[in-house]
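Just one protein chain is left out here, and the rest sit where they should.
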Amino acid sequence: MRIGYYPGCSLTSSAREYDESVRAVCEMLDLTLVEIPDWNCCGASSAHVAGAELALGLRARNLALAEAAGLDEILAPCAACFNRLASASVELADAPDKRQAVSEVIGMPYSGKVRVLNMLAVLERFKDQIAAKTEQSFRHKVACYYGCLLVRPTKVAQFDRVEDPQSMDQIMAATGAKPVRWSSKTECCGTGLSTITRTELVANLSGRIVADAAKREAVAIITACPMCQTNLDMRRPEINQKLQQKHRIPVLYVTQALGLAMGIDPQRLGLQRHMVPVELPEPEPEVVTTDDDDDED
Amino acid sequence: MDVLRNKARDLLAQGQVQVVIGYEAGTSGARRPSFARSEADAARLMWDADCVGNLAGYLTRPEIKKMGKAAIVANAATLRALLQLTAEHQLAEGAVLALVVTEEGAVLELSNAQAVTEQVATLPSSLSAADREKLERLMALSREERRAFWEQELQRCVKCYACRSSCPMCYCGSCTMDCNRPQWVPVASHELGNLEYHTVRAMHLAGRCVQCGECGRACPVGIPIHLLTCYAEESVRRQFGQPAGTSATLNYALGNFRPDDQESFIR
Amino acid sequence: MADDVFEPKITAFVCNWCTYAGADLTGTSRLKYQSNVRIIRLPCTGRVDFMLIQKAFARGSDGVIVSGCHPNDCHYTSGNYHARRRWMVFNDLMEFMGLDMRRITFSWVSAAEGAKWATLVNEVTDHLRELGPYTEYQRLLNAGVA
Amino acid sequence: MSRLGVFVCHCGENIGATVDVTEVAERCKHMSGVAHAEDYKYLCSNPGQNKIKQAIQEHQLDGVVVAACSPRMHEPTFRRAVSDAGLNAYMCEVANLREHCSWVHQKADSTTEKAVDLVRLQVEKVKRNKPLDTIQVPITRSALVIGGGIAGIQAALDIADSGHKVILVERSPALGGHMAQLSETFPTLDCSQCILTPRMVDVSRHPNITLLTYSEVEHVDGFIGNFKVAIRKRARMIDEELCTGCGECLQKCPTKNVIDSFNEGLSMRRAIYVPFAQAVPNIPVIDTEHCRRYQKKKCDRCAKACPTKAIKFDQKDEILNVEVGAIVVATGYQVMSTDRFPEYGYGTYPDVITGLQFERYASASGPTQGVIKRPSDGKEPETVVFLACSGSRDAAKGVKYCSKICCMYTAKHAMLLKHKNHNAKAYVFYMDIRAAGKNYDEFVRRAIEEDGVKYIRGRVSRIYEEDGKLIVKGADTLLGGEPVQIKADMVVLASAALPNHGQGELAQKLHVGTDPYGFVAEAHPKLRPVETTSAGIFLAGACQSPRDIPETVGQASAAAAKVTALLSRSHLAREPLVAEVNRRPAPEYSTCTGCLLCETACPYQAIGHEDIKDRNGNVLKTLAKINPGLCQGCGTCVSLCRTKAIDLHGYSNEQVFAEIMSL
Partner (left out) sequence: MTSTFKLSASALETLFAALSTGGWRILGPTETDGRVEVREVKNPSQVASQYLQSTLSAKEVAFPKVERLLSYKMTPGQVELQDHDPELQPTVLFGARPCEAAGFGVLDKVFNWDSRDKLFSARLRQLTVIGLSCTQADDACFCTSVGGGPGSTRGSDLLLTPLPKGGYLAEVLTAKGEALQALVPAVFEPAEGVDKEALLAKVEPVFDRAELTAKLPGLFASELWAEQSLRCLGCGACAFVCPTCACFDIQEEADTKQGQRLRLWDSCGLRQFTLHASGHNPRNVQAERWRQRVYHKFSYFPQRFGEAMCVGCGKCTRACPVDMNLKEHLTQASGA
């Protein structure tokens, strides 16, 4: 199985551990990642504010490069890159005139057929292999955190349910984990405001998420977006200071959790790069359930 | 030939039938309908490969009916017409004795619809290979070419109604063409009158035509007019699957329906 | 009629219970459509004899619309089913005789589909304006008369 | 036919605005056969109709064309006016200048030209009209009511009281419908069971009513006055004559885990059950899907316990074929279930319930004997949030309409909560309060002012569960759009009222139309709300659109009045627009060839055949024969006939041909 791979700038810098875990897990699932040759920035943070034509050109070029390399599907692990590329793919899918205009700008043809998938959409296809390859079962209570861009806006994401997504829960369940029922699956973590301007807002918003996860006795928060991971993990001191609590619940990428469950060495999964140290308790014991006998008269 | 003549003579002598409708020799080798009622008439009856005309049309003529019970020398087309006429309540069950001359020269007597149905089941398809090939060639043309072909052919029609009179299924005493209140189809044989007449006749034969080609043979100006009715019948068979002339209890394709009839042109 | 722009003449055979009522609804909702069509009311599409379509063209119509209840909605339970079978054979036969089937539009329009009727008429009118007058058929009207 | 009158209506401005009516009238004067033409402002008004009548006398007219609105609207009016003036009603035709011309085209010469064409079309048609007399069709003087809720009960009682036989068919094992599930009813708070049970008993005891519960309409044939209906009486596995309703069998049934739909899934019932205590008829039903005996396990505990041996395990469904003259559709509604609300937890939070479920809790015969409890832990809820407009007025849910009754029952629920538990806190999130009935708004004010229900104007965006509480996140748009968050113990969704399940199939069986939402379509929204487009089939209650009990009962009586009017006559005068086989002098007798291919085409089996015999009895010719009583005038046979032997009065070949030729 072969798929286009668009790491994006965060996976080559502040979220290297996400990239490492993605490559490790994909290797285990024998899914070859073909990095798009000469890919360029998806314009996530500022391009779409600066100019529509610039933003569309940046994104279209990546799609055109993928198409030139014969890739009709691209994996974009980072939620922001996924949102940007997917919206371009949807926007150009049935707009021949737009395609014509943008291909002049980027100097390359683009037929409009490339589809963009986020990390969960790809992993969802391997649930059986994940279950099969799980060596030590990952039987922990985990809080699956989706963030905002993986499932919204529906026209672009075209993935899972908007209010109460289940895809990550099912992927984690394949490893034996027990996703908890909690209410902050798609609540905002504070995103763009985080590192630079309004850190106290992030402490408040991310704090709520961490508190909710802790209250449900989750052992770890699982996420598939570098932005969310950064806020929940790196801003933990501000969060604990705001909540007057000592929350030590680690924040793992879904690929890191799968890697651990499949017995990949934590070093290769980049766990050492986390701010909140990743110390997981022993997995919970097996509970044998017997089907209830109906009383025969 | 003699087996047939003896059979006809015996049937007439025993009074089983009052007339034997068959073929006799005509001008310069043609075969024409013959109505044997006496031993002398029976001697004129003939049977060979040229006897292709469909005699079933005569069974619905008042003059023939008045004669009493009839026997008819039947080729494949005549047998199918018998079944279709029975299905349309024009022939009562057992009103006609069909005489079929086999390759070996024996004469089969089919006295009821069931026997005729079994015989028809053994026959090849009603549409002759030549006609099927002509239809396919016409369908292969473009629409404009087909329009030109039919315009050029129908232009020559003089509306002598030989096609209608020779068709066994055109037994209607008063045809739509004869209706003048309202004057559905112009009587004149100008191009519009011809186009509308032949369209109406083809539609009236859809699901009823036994594809015997009699109308094509009857046309004095040589228009292949049988292709229209044969095509209409083919269209019904392809879309609704009820071939005419194969059963005495057929239900008329355009008189029935299935809720899931498939089409692709209704918006 | 503006003399330079070709205004197609369209005849419509509609069933009283669905499409006629649908056209009424188009009226009550004040939707606008082009005025080339002349509606002839019949109780059911089952009542539409193919000779009516033939006569409409003989009267110089450039296009004919035949419309009635959706299958399974017929007020008389099966009129439209019979009509559909006839149209299937008539359509096929006309194709075989090389007549221009783009000028006949068969459709189902229910009593609640006022908007669909307006769009249908506008689309057919524009399409016929594009196709131009049905000279191929109108040429026959007095051909073959000495 | 030479003296025609053409009357062109202005219809106020509706036609006059875009069609030059005086020009149309002028042009009609010159049409061949037209003796008199005039235009008038309102032809359908009395003075307008009198103008027509005078003109008929004055000019000895023998044909009239009225160019006005759609014939579907005023054809009967104008035909009656024409017949009052002594001219046969069917010598009058209507040209549709309003819906098909003035309203849909701009003001232009082409529009006026089209109007003239439309009038000429009818002028040519009316020249070929023949005087026709109405056909008298015998009526079966009994009625069928489908649906045993309050609508069906009221309609059945009214029809039965007028002396006609009624067959009442109810799908569930007992009468009552949704009303039986209600606790108290607004605006008077009188207990629903107390006012409903007497009516149900009246039905069971009424000599003219045959009550068929646990039965469904299988197939409907025929037409107004002569419906043939096949009803499937499903097997109860209990002999209704022998059963005394003692209930012994109910205790013995070992299967106790069947979800009780009467209690909206809040409790369990046994495999043999009676929907509710006061059920009419009080005869249990064995639910073969859950009863063990039908799941390959031997069990006959209920049979053993039955004192009168009424239980018959091998009872079979019965098909009853009945003939009725009229049908009333009273199939009621259903409420949108909580799993249609992703933003409120997709129905996975047990404490988020529907209005009907709250009714069951509040009802003394309910699972908790009237004590409001939380489904999750059974505790009495301290804080309850009610959400009005859940699913209604919401295009995303496909329900753009307002369900009309939720504002009232939400106020009632809040009031009942406060009555049962004074220190409970009740919040209502609402958009607009629609309490327009008699004493309705006062009822809501009472809930707010006397019972202290807190009304918050705003929508709830999300509900999620936290520490056993339901966090209700909303906004208060009156107080500057402040976000509001309430920790609630229970949330009641006043969810949208939808057409009852199975309504689509029933509508198709009856050939009645439905609107885009699936509610049964009335003949005319303003003028004929209790009739459908299929003559002889009437409507009552929420099957047409959501409505409260007072309106439903009113409409049920209205439908009953329509039925009684129909059944009051022994014969029904039917439109003479039927088909007929032509006759010709001997020896032809008719152009019909007797091929009888039309026989199978008639949807009403109205076509048979007759033999023409000579004096000594031998058959000269067999002709098709049409029974005018059965023929509905669809015309399918007319266009099928090859020799044009069959013609349809009102749409004859000559008439339609003339219309085409006038284009």
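Labels for the chains are A, B, C and D, by order of writing; each one numbers its residues from 1.
Here is the rule we use: a residue touches a chain if its C-beta (ideal position, glycine included) is under 8 Å from a C-beta of that chain, and two chains touch if they have at least 3 such contacts.
Treat the numbers as computed from the prediction; the structure is a model and nothing was measured.
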Among the chains presented, those that the missing one touches: B, C, D
Residue touching the undisplayed chain, where the options are B:1, B:30 or B:148: B:30
Those residues of chain C which, in the complete complex, touch the missing chain: 59, 142, 144-146
Residue numbers in chain B that touch the chain omitted from display: 26-28, 30, 32-35, 53, 57-58, 61-64, 156, 158-162, 164-166, 178, 186-190, 193, 217-218, 220-222
Missing-partner contacts on chain D, residue numbers: 30-32, 120, 124, 584-585, 587-588, 661-662
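Definition applied: only the chains that are shown with their structure count from here on.
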More contacts between chains, B-D or B-C: B-C
Centre-of-Cα separation between chain C and chain A, whole angstrom: 57
Distance between chain centroids, defined by C-alpha means - chain A, chain D (Å): 52
Residues of chain D whose C-beta touches two or more other chains: 601, 640, 653, 657
Where chain B touches two or more other chains at once, by residue number: 176, 184, 254-256
Listing of all chain pairs that touch each other, if any do: A-D, B-C, B-D, C-D
Interface residues, chain D side, partner chain A - complex: 254, 299, 342-343, 345-346, 348, 462, 464-467, 471
Touching residues (chain side chain C, partner chain D) in the complex: 1, 7, 9, 11, 16-17, 20-21, 23-24, 26-28, 30-35, 38-44, 46-50, 52, 55-56, 59-61, 72-79, 82-83, 86, 110-112, 118
List of chain D residues in touch with chain B within their complex: 588, 591, 593-601, 622, 640, 642-644, 653-654, 657-658
